[in-house]
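Only one protein chain is missing; all other protein chains are in place.
The letters A, B, C, D and E name the chains in turn, as written, and every chain counts its residues from 1.
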Amino acid sequence: MRLVVLNANTSASMTEAIGQRARAVAGPATEIVALAPTWGPASVEGWLDAQLSATAMLDRMVGWPDHFDALVMAGFGDVGREALREVLDQPVVDITEAAVMMAQLIGHRYGIVTTHGRARSLIEASLRAAGQFERCASIRALDMPVLSVAEDWEEVGRRFRDEVGLAVGEGAEVICLGSGALAPFANALADMVEVPVVDGVAAAVALAESCHQLALSTSKVGAWATPTVKERSGWPITGP
Amino acid sequence: MRLVVLNANTSASMTEAIGQRARAVAGPATEIVALAPTWGPASVEGWLDAQLSATAMLDRMVGWPDHFDALVMAGFGDVGREALREVLDQPVVDITEAAVMMAQLIGHRYGIVTTHGRARSLIEASLRAAGQFERCASIRALDMPVLSVAEDWEEVGRRFRDEVGLAVGEGAEVICLGSGALAPFANALADMVEVPVVDGVAAAVALAESCHQLALSTSKVGAWATPTVKERSGWPITGP
Amino acid sequence: MRLVVLNANTSASMTEAIGQRARAVAGPATEIVALAPTWGPASVEGWLDAQLSATAMLDRMVGWPDHFDALVMAGFGDVGREALREVLDQPVVDITEAAVMMAQLIGHRYGIVTTHGRARSLIEASLRAAGQFERCASIRALDMPVLSVAEDWEEVGRRFRDEVGLAVGEGAEVICLGSGALAPFANALADMVEVPVVDGVAAAVALAESCHQLALSTSKVGAWATPTVKERSGWPITGP
Amino acid sequence: MRLVVLNANTSASMTEAIGQRARAVAGPATEIVALAPTWGPASVEGWLDAQLSATAMLDRMVGWPDHFDALVMAGFGDVGREALREVLDQPVVDITEAAVMMAQLIGHRYGIVTTHGRARSLIEASLRAAGQFERCASIRALDMPVLSVAEDWEEVGRRFRDEVGLAVGEGAEVICLGSGALAPFANALADMVEVPVVDGVAAAVALAESCHQLALSTSKVGAWATPTVKERSGWPITGP
Amino acid sequence: MRLVVLNANTSASMTEAIGQRARAVAGPATEIVALAPTWGPASVEGWLDAQLSATAMLDRMVGWPDHFDALVMAGFGDVGREALREVLDQPVVDITEAAVMMAQLIGHRYGIVTTHGRARSLIEASLRAAGQFERCASIRALDMPVLSVAEDWEEVGRRFRDEVGLAVGEGAEVICLGSGALAPFANALADMVEVPVVDGVAAAVALAESCHQLALSTSKVGAWATPTVKERSGWPITGP
Partner (left out) sequence: MRLVVLNANTSASMTEAIGQRARAVAGPATEIVALAPTWGPASVEGWLDAQLSATAMLDRMVGWPDHFDALVMAGFGDVGREALREVLDQPVVDITEAAVMMAQLIGHRYGIVTTHGRARSLIEASLRAAGQFERCASIRALDMPVLSVAEDWEEVGRRFRDEVGLAVGEGAEVICLGSGALAPFANALADMVEVPVVDGVAAAVALAESCHQLALSTSKVGAWATPTVKERSGWPITGP
């Protein structure tokens, strides 16, 4: 199958790293195509960023000419999941939903450790909308900018261990990495702590493969039915 | 005060009608400026439309050069409320929240009658995110396109009476008009039924005036703090 | 319009102060009539007080001979909202609901700072019954008697700053003053802290004016339908 | 033990009938004292009635000179439970809570059949406040006045069978009689249907005896702590 | 009446102690028969134990030849309540439900103090399934093995006082003993603290007597209907 992994921001290096992470976990029959929006925020750290990113991701996929079998949305807590599901027939797997679904199979309550504190209201809103918030024990943040994770690895490690410890104290039995930026470091982070760690990118790749395996595609009866044809002036913003 | 009433779609006639409705209920000291996005869907009837509209509304306000005191988002059930509150310091009043808040002051449980069925999942999601869904008894639809309301008034009246009757049977004690397109006809619709009818545009104008009266502006502590300065390439889409 | 602001307790000085606060925020076309029950507790600090106050407020309004357009219930967390809505045709706006509705327009989660700790169970019960509790982050108390607020202003200020700080730490982005007794000091209290402060009396005056502006009155279909005519011996307790 | 069964209305015949019902189920060591308020509504059929009744019940118990061990509040869905618990040290058992607690021991989901439709919002509010609503499958009404039950027994039976059938269709596995007025006919009603029937008066008598048996009295730590001593002018309304 | 009190574990001394506790609170007309499973865990301290215990309790009752009127399940937070209700016609009262029902009659929010921490997820699951979790303020543990309670009484007392204090700080107004092993010491434990203490065994005995008093038996309409006759090989595990 051909699986598009769509970064939420325009950072080429993060797109590359997320693509590598996806390839590392994907099955042998899966071709990973890592894409990024052609415009929008360099990192998603709040509602404005998430809103722009959602439209830029829509824009990217509507303008994408090639065949693909499923889409992974690689921004944790980002908005736009419903619109992508409406526009596409292929399954759309959000790393937020994917991470906590896999986590709930292996722990009764899950925690999330994200990069920066202002992601929290986005993550909570995304999980509530997905009906997946009830077993959430804790959402904590490293309080570091998304794009600095790769640059200050020692500090990331120190803070990660601290926040995981606090999350476990609040009842978490498994930890989800709450940012696409942490995905490339998933194995190293998992080695630092005693509880299982779920990376949303890996989880979403596996679930997208599962959808393909079961021949499931998005229901077009109800909330995510194909949009009606009508005038939408100025869109797509960057034509195919 | 100067109050911007921002239509969610690009229809000039609906923008004009919503502006007139707002002027009809506003206080004498309120200047209404009716705006529409410069691009986007001609009507909002699903998640794609709502997503594009949200970005186009952001785009419109960031490019708006003049002073204003508060903003009314005039799309019922639309997305983008949080991003506008993050970007602006002025109060942002969504007609969805506004309608049901006013309705809950005068009836124990409220119903919503919207234009077309596919708005339902948007409206429910918006009200759940706002913590205002618990007292909702019913969401029903006329099953007519947004832009045809003005053209087939007799049919609108017939269906409205039917749907209000069914909503009351489900427990609604007050009815909210679930579409900006119905706002201009609020008085005529209210005359057709025995239960009170709340028009979200009128409700939002009154609540925006109330915010101004109480000198309240959006909290910048927490979820809606001002966005960080960073590169957001390609945005605003239409420069100031 | 003529707006009755009904104190929940019999304290003449608090009735006067609440009336002044209401006049300070009301529009130029609003006449404020500040009333108090003719019997009942000198301050409302628990369920017995709230219960007696509810009946004394009913008694007061049934015995009130003059025209009025809307009623503000000026006791925070008090009981009796439903019975007043049943008895009256005019809109009844409770300062509890009003405060948190306005607060939710400008902050994602709200906190409440009340005077004394035993008000907490009343406030929580009132907000749950109103379907407005979901976005509550914190209810905290100054732990001072209602009637001593005016007398020990320095201590009030010190404790208010402390409790607001703790509420913000629990996630509050906007603070509601949880007592009619704090309303007269709303501006001074708001100046002490960085987050927006909403005074329920001011909020309720604005929402009552909004109801009048939109020509909304209490729905008589369902929960708050006019009481049947029957024998209710010994009532009203103090005849008209 | 001496158990006060307090009718919510002033009807002497209903007080007598409720007292007889209580005696029929009470243990041999239980003395039943059936009381009614000295003022208030002849029947409780809405929020005004419930509010007056709550104060009249408080009034009655504060003026009651004799020893007693526990109190049963015999109005289904009525208000005032918290204030009575605050004022008294003895256990206070509400027939609303009592009925559904016993029902939940013998059926997974319960239904309620009350006399008149406007009791529904009171009953739902009472059960939600008590944290006992989750397993409620149905609240239905005979749509007959409270005081006419004894007079039109054939019609009561016909409607009761119909409403129980509809409640079972909605998922009820056990039926609670939703009115003190139905309590005296509990055995006859139970014989009419296939599902178990719980009468709140009987349930409350048994639970009050259970509290006595276990030496439990109302917690004075928290919500129901003894009221502070203060001026409450005009109260009690009818002195001891 | 004859009331079977069924211990969840095979400990003869605990069965004896629970039986004595039951006899101490039961009415004079109640004969207590204390039973234990003939196989299974020596103490119930997790999901495996609870699962085995549930089947062993079923096994015990199906093999029980004598008449009885009601059953008390004496394991706190244990599983198997629904299956016993399905199999038996007599009322089945679980000490978990019973404790918190009685507690909610005398305190607005309840806390639970259990023996060991791993019981917490069982207790929470049991209360959620029973629709009785909403008013739970706190679940705390002594962190001592179930079977060591009787042996280290001084340590139990010290820890109990500490945990009750913390539970009250979290909002509990009444404390439930969260383990059948604590039931025999209920009076001594209650004397140690200022808040009321409810022992589930005593509560369940009283509620089972109440069911008998009201002639209530398990509804066979719906979830707990009598099992169909079919092949269940190898069961009962220990024949009658």
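Methods note: a contact is a pair of C-beta atoms (placed from the backbone, for glycine too) under 8 Å apart; a residue touches a chain by one contact, two chains touch by 3 or more.
Quick caveat, the model's predicted, so the values are computed rather than measured.
Q: Among the chains in view, which touch the chain not shown?
A: It touches the following shown chains in the full complex: A, E.
Q: One chain is left out of this view; which of A:Met1, A:Val62, A:Leu147 or A:Val195 touches it in the full complex?
A: For the chain that is not drawn, the touching residue is A:Val195.
Q: So which of A:Val113, A:Val156, A:Cys211 or A:Ile237 would be touching the chain we can't see?
A: Among A:Val113, A:Val156, A:Cys211 or A:Ile237, only A:Cys211 touches the chain that is not shown.
Q: Which positions on subunit A touch the chain that was left off?
A: 25, 27, 82, 91-93, 97, 101-102, 104-109, 130-132, 134-135, 168, 171, 173-174, 194-196, 198-199, 202-203, 206-207, 209-211, 213-214, 216-219, 221-224
Q: Can you list where subunit E touches the absent chain?
A: Contact residues on subunit E toward the absent chain are 10, 38-43, 45-52, 54-56, 58, 79-80, 82-83, 85-87, 118, 121, 125, 128-129, 222-225, 227-228, 230-235, 237.
To be clear about the criterion, only the chains that are shown with their structure count from here on.
Q: Over half shared numbers or under half: where do the identical copies subunit C and subunit D land at their interface, same or different?
A: Shared-number fraction above one half, so same.
Q: Just how far, in Å, is the C-alpha centre of subunit E from the one of subunit B?
A: 53
Q: With chain centres defined as C-alpha means, what is the inter-centre distance between subunit A and subunit E in Å?
A: 44
Q: At least two other chains touched by the same residue of subunit E: list those residues.
A: 108
Q: Which chains are in touch, pair by pair?
A: A-B, B-C, C-D, D-E
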